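Apart from one protein chain that is not included, each protein chain of the complex appears where it belongs.
Presenting chain A:
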Amino acid sequence: MNLTLKIWRQNGSSDRGRMVTYEVQDVSPDMSFLEMLDVLNERLTLEGDDPVAFDHDCREGICGMCGMVINGVAHGEQRATTTCQLHMRHFEDGATVTIEPWRAAPFPVVKDLVVDRSSFDRIIQAGGFISVPAGSAPDAHAVPVPKDDADAAFDAATCIGCGACVAACPNGSASLFTAAKITHLGLLPQGQPERAARAKAMVEQMDAEGFGGCTNTGECTAVCPKGIPLDAIARMNADYLKTASK
């Protein structure tokens, strides 16, 4: 199939950036979206043009490095799918596809479709962990964990930190990302001692990074490749309010 791509090109954070149109021919439906861009980049390179910069690594939907807004939707219109797992069989021959980076103030553009998501790491630094130095752990069976809690914790823990939730949110909020970690650790007995302090520190760091507030729009969970449920945010708010009222 043949496609018209409109791709955001921006040479560094100080460049204003613009959409540039490219035609791609003979795209196979079995290609992944990123393989389609690889083919474009091979051509641009040989033609002496600057290839399109985009982040990617594992290409199996788990590292969280890739992410593009495709036709206005973070990671494209396929539900529960990262950009690297999106395949061309979902596009029509002759279609025009727009490709843009995540857009949010705390995710400055590095180049083209590459953004800086180090703000996510700083939110984890604020408290997204259980303090347990290596070698100090009790036997793994010392504390049984109810299966339902373990499963719910796992569901929240599957967050890949891609940032689609922020890109999709009209407020540019990182609530789903932050809440996923607060929920994961807060559901486990091992996470209880630091639970209140964790919620407080992570929420405050999220605000300090310039992410917006949550107004329960739900766009985040709709684009989340791992389907992190929206009620994680309610849990985060509850944990946060408990510390604030103390």
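In this section, contacts are C-beta pairs under 8 Å (C-beta built on N, C-alpha and C of every residue); 3 or more make two chains touch, one makes a residue touch a chain; residues count from 1.
Here is the rule we go by: contacts and distances are computed from a predicted model.
Visitor: Which listed name, "Quinol oxidase subunit 4", "ABC transporter permease", "succinate dehydrogenase" or "Peptidoglycan-associated lipoprotein", is the one UniProt assigns to the chain that has been left out?
Guide: "succinate dehydrogenase"
Visitor: Quick one: say which of A:25, A:131 or A:216 touches the chain that got left out.
Guide: Answer from the full complex: A:131 touches the omitted chain.
Visitor: For the chain that's not shown, point to the residue among A:1, A:73 or A:157 touching it.
Guide: Within the whole complex, the residue contacting the unshown chain is A:157.
Visitor: Could you tell which one of A:190, A:217 or A:237 touches the chain left off the display?
Guide: A:190
Visitor: Spell out, residue by residue, where the missing chain touches chain A.
Guide: 12, 28, 30-32, 34-35, 38-39, 41-42, 44-46, 48-51, 53, 55-65, 78, 80-81, 85, 87, 89, 110-111, 114, 116-118, 120-121, 124-126, 128-141, 143-147, 150-151, 153-154, 157-158, 160-161, 184-185, 188, 190-191
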